[in-house]
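To start, I am sharing the structure in question, which I have written as structure tokens.
Of the protein chains in this complex, all but one are displayed in their positions.
Chain lettering (A, B and C) follows the sequence in which the chains are written, and residue indices restart at 1 in each chain.
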């Protein structure tokens, strides 16, 4: 298994859902970054379960920083932080080894690790690990902010309910920050209310629902990135698929561009009112051949509906190799899209930091 | 810039469109792989421009192997191969430095590399580099075949014309191979004819068109891959975005899953007629938490319409920082989707080899 | 800075001498390794300061494992462990920023990190970080043991006092283990007593002394490793120079081979009494072209005398850019060679695990 990301920086995630702690080491980040711990804590709260929309497992998620930050400033050495696992119910996950949950990793991990696998609470594969990701993400976001780059995301859709998309050409740092500060990060709050209603409805049905998260970064220097394998899309996707439940990613208009003609899809260059090079449209999502063209970077990640649902499901009994039924107990989310927004921001930010530091 | 892929193997692409040669080094591949050079040449032909659907630049694309293969068998040392660039028209690309082509990398690369950039024929960013990718891809596909894994792809759509999709649960090695041997790789040949007609129509309009490529791999051992950053989706996307023009990637039902309930989207396990564990649906694309569940791996890559079109386009003159018009000369493809099919297969195969060799 | 080692596994060290904790994450180690915590604790004790030969700083050095091991067995997910820093005297290191200690990293780190550097107790550069290295080392040694490979080391010399060297051709697993279990790991205990006397003598003079550590590994499969950059010597040296105070490394007879003729230095092959291939001598240290030849791997690391001495030394005042004198306060070792033995074993073991897991 590999839970390490990065070429220039190394983000090393560790911990299982029911181990003593989860945590992260961030190696290679520059010194001199001021870390605002209040911002970081607020960022983690966005990910944490804090409403009737989410699981009833309540973890305080207060990271303990062990090294790398002195007097609130990164000192150029590896940053490490842990979060203790305290609200652990170990009985919920017995038997999953032999009756794997549909669309969960139980079967794959059982095949991979056999008797040595830790299934409790999802083990190392638990969504809980995204708390560690978000610690790294918040620090990377703060670092990017200090060099003029803002990263943000919003809920683009829950099921078929769609928020207003980003204005891909003109989105500003200010707008990005404003959206990310919302408790339920959408551009159109009325649509946001409808999304919440749907999530509660689905919850009452013992079911779950997915959605799409749209992310953006403004302030990138044109030329950041690389063609071929060191490109922004390669690096961002390699990080974003590290967020559980992501099943697709696209940049610019993404899959929609496949239905357009080149003459419709091309982003014509122009000189804007301030005399800067800009594009009239941003179907490329700010990326050409893996490199930023200086226009906002925009993309979307597809999040599947949570596989843990309260309904009875078909599965197999691996001990007897026969078909059987399964009801999943434990605490689950009817939707993780809203909680995943800071996770996607984190993955994007981590990828951007790695790309920027790797660029000549 | 980084044109190197892989953790366990290292695929190093080199060359510019108009340099003496392009090529690839493959480091870390096992010894004892029999390389069928005829198959490899046929594979490269699928990528090459060979019909009225494509650019008029005709390169023989016959690789010269320099090392790593002896008597047709890999000898455990780095494999290297080059293809000479012989059909080079250097005059076509003058002036692109100051009047960047819309949705091309001219602007980004000019900002990155300044006067040192090689713009001729797209330089290192040229689609021509995919010939080198396909050399590595063909060898990886042959290696995977030797250990029971088949990789294949087809044109899923050209603009709004859609081929029959893969049968994600039941697709077999035989079907995959049959499709990839077609000159125009679609499942439904009648739809394929309509796709070709559209491409010619678009060509006659001096325009271009995009599409979607669906890829699959059968034969993976359950447990192959890793959660978090070493997962199949992370590795495959990091490779596939190395193919120029890819703007999105999804696994299983991908973006479509975001509109389903968990109860609809979950892949119930069952025991098949042969007594093996299977799933009734394959919305997960054969991947759970970054690991294969032993069901066919299925995904799709979105390819944008070629940005090089014959029509006049708006752009800027960077010397005077004013708006201007541009007509692109040179040899271009009205559609690269059909030529990109072996490139996507190559990227997927390379990623699979790296993942398999990295798995404990 | 980079405190991450490995291609196949990733050992990520973190912590500063006076931060809340130090620790390590080990990513990529196989599942199913039984970890004997008593052995691990005994291993750490070998490194810890526990006698009049060493610093008076007394840290219990009891690691807390946070993840990756369940019921005493590695579960295939990242292993993490921390050690709290509790015996911290923060006043000792004031002023080192401007009056750098000779042969310490104060000057270099101050130039690198400026005001952001953490100088307390040596910060991240402190020898204390080797406790984290030894946690990883002990687990790697136990893993290697489980696959038939034994790693060990002894004090080859303190100043000019030399222990009996390893019998490079015939050294056995049993002998290696026996030596490493000694409180003062030498082959000839009488010589060991003379070494201790010298260390105490040097201590009483407010001075320090260096020495050489000889390491060995038996049980490697012939062919383990790689020519060029993935070789045993490359990998081992890249790890061993991560142990502070190492200034040289050699394999086989090392520097001494430069004074021999090829006819004297070559290791003739022969069939031993058991019918196995062996060499009559082992001047190569068991390594040919970066690969094990199946004969014991033997090498030596040179450890300089501790730069922290009690005597007044010449240095500079960086505030005034003038020459000045310095007396170093704090708790220091007159010799770290004996404490470094398990550190060298750890570095060798980590390198071997990474090489073995990376080998096809």
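Here is the rule we use: contacts are C-beta pairs under 8 Å (C-beta built on N, C-alpha and C of every residue); 3 or more make two chains touch, one makes a residue touch a chain.
Given the structure is predicted, the values throughout are model-derived calculations rather than measurements.
**Q** Can you list the shown chains that the hidden chain touches?
**A** A, B, C
**Q** Which one, C:86, C:277 or C:319, makes contact with the chain that was left out?
**A** If we include the chain that is not displayed, C:277 is the one touching it.
**Q** Touching the missing chain, which residues of chain B?
**A** 1-4, 10, 12-16, 19-23, 25, 27-28, 31-32, 64-68, 70, 73-80, 82, 112-114, 116-118, 123-124
**Q** Hey, which chain A residues sit against the chain that's not shown?
**A** Interface residues of chain A facing the absent chain: 7-8, 28, 30-31, 76, 357-358, 360.
**Q** Spell out, residue by residue, where the missing chain touches chain C.
**A** With respect to the unshown chain, the touching residues of chain C are 1-5, 7, 11, 13, 100, 102-105, 107-109, 111-113, 124-125, 129, 157, 159-160, 202, 205, 207-212, 221-231, 233-235, 237-239, 241-242, 244, 246-255, 257-271, 275, 277, 279-280, 283-285, 288-294, 302-309, 311, 313-316, 318, 321-323, 358-360.
The working rule: only the chains that are shown with their structure count from here on.
**Q** Quick one: report the Å distance separating chain A from chain C, using the average Cα coordinate of each chain.
**A** The computed centroid separation for chain A versus chain C comes out at 39 Å.
**Q** For chain A versus chain B, what separation do you get between their C-alpha means, in angstrom?
**A** The separation of the two C-alpha centroids amounts to 26 Å.
**Q** Could you pull out the residues of chain B that touch at least 2 other chains?
**A** Where chain B meets two or more other chains at a single residue, that happens at 7, 358, 360.
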